[in-house]
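With one protein chain withheld, the remaining protein chains of the complex are depicted in position.
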Amino acid sequence: MDSLEERVGALEKKLTRLEDTIAIYQLIASYGPAVDRGDADATAALWLADSTYDWGGTLVCGGEGVAAMVESERHRGIIGTGAAHVASLPHITFDGESATAIGYSRLYRRDGDHFQLFRLSANRWELVKTREGWRVRSRANRLLDGAPEARALLEPAPAAR
Amino acid sequence: MDSLEERVGALEKKLTRLEDTIAIYQLIASYGPAVDRGDADATAALWLADSTYDWGGTLVCGGEGVAAMVESERHRGIIGTGAAHVASLPHITFDGESATAIGYSRLYRRDGDHFQLFRLSANRWELVKTREGWRVRSRANRLLDGAPEARALLEPAPAAR
Partner (left out) sequence: MDSLEERVGALEKKLTRLEDTIAIYQLIASYGPAVDRGDADATAALWLADSTYDWGGTLVCGGEGVAAMVESERHRGIIGTGAAHVASLPHITFDGESATAIGYSRLYRRDGDHFQLFRLSANRWELVKTREGWRVRSRANRLLDGAPEARALLEPAPAAR
């Protein structure tokens, strides 16, 4: 039988892992609302200074690049006519203070009187735990159009297997 | 080094916050299945007696109003031809025993031999913790059709910033 101190130590370790998982769920769940309300600061704050967002077009670099993307004419146009960036519940694998989350993103756009699923992508988020919480080191998306590149993003990190 | 008693107290506090988060995920995840199987009682039980559901049409008041909505001819017609009310993973901010959850809802309807995304809305849930668990004080939805009103629903509560 473990001592009370050992049991408390085990609880602390398990609870931290649950907190990490929920924190990553919340980070990913906050992305869509942030970009869809046009909040460049909140979106940028999710990324590390030295990070990337490879959405399939020109590579976006760091929180500054992410902020510029949200403030761009193109993005303002998308949300001005109606848009939603919806993430799926991610599958997460941990490696110490790093994590890999895989899942799907859907960009819906209003088109006349209906909604169109404009982009449907495989997503791979590489995340790190900082003193201020979990942040994005890199995110990559690829359209699920049959390209092997999209399927490769859905591979879990080795630690998970 | 904290005493064992202090560590247990810290664990209890953190665990309660995780339980709250999961309880809200579960509440929001239970809404769609409840309305889509036509279960007025289960749907109504999510709302406080003194509460609102502002879905964009006539304001629905309290659990009784929610029950009447689920039992309406209109709703029965929708589920009779095939429908799904699917919520996204919400982003939650807490303020003591209250919480604000933001995210997206999609109403799909069967249309002949295919499915149509009939409504796509920004969602804002205001929730309170009662002795019986978390309940809805208010929920508001707005179509993401470019109206600033929809984007405003996606603003997190001030505590989160």
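To keep things simple, chains are lettered A and B as they appear, and every chain counts its residues starting from 1.
Here is the rule we use: a residue touches a chain if its C-beta (ideal position, glycine included) is under 8 Å from a C-beta of that chain, and two chains touch if they have at least 3 such contacts.
Treat the numbers as computed from the prediction; the structure is a model and nothing was measured.
Asker: Can you say which of A:Leu48, A:Val128 or A:Leu144 touches the chain missing from this structure?
Answerer: A:Leu144
Asker: Looking at B:Gly56, B:Gly82 or B:Pro148, which makes contact with the chain not pictured?
Answerer: B:Gly82
Asker: Please output the residues of subunit B touching the missing chain, sorted low to high.
Answerer: Touching the chain left out of view, subunit B contributes residues 4-5, 8, 11-12, 15, 18-19, 22, 25-26, 28-30, 32-34, 36-39, 42, 79-84, 86-89, 108, 110, 114-115, 117.
Asker: State which residues belonging to subunit A touch the missing partner chain.
Answerer: Counting only subunit A, the missing chain is touched by 4, 7-8, 11, 14-15, 18, 21-22, 88-92, 102-104, 106, 116-117, 120, 122, 143-147, 150-152, 154-156, 161.
As a working rule, only the chains that are shown with their structure count from here on.
Asker: Approximately how many whole Å separate the CA-defined centres of subunit A and subunit B?
Answerer: The answer is 22 Å.
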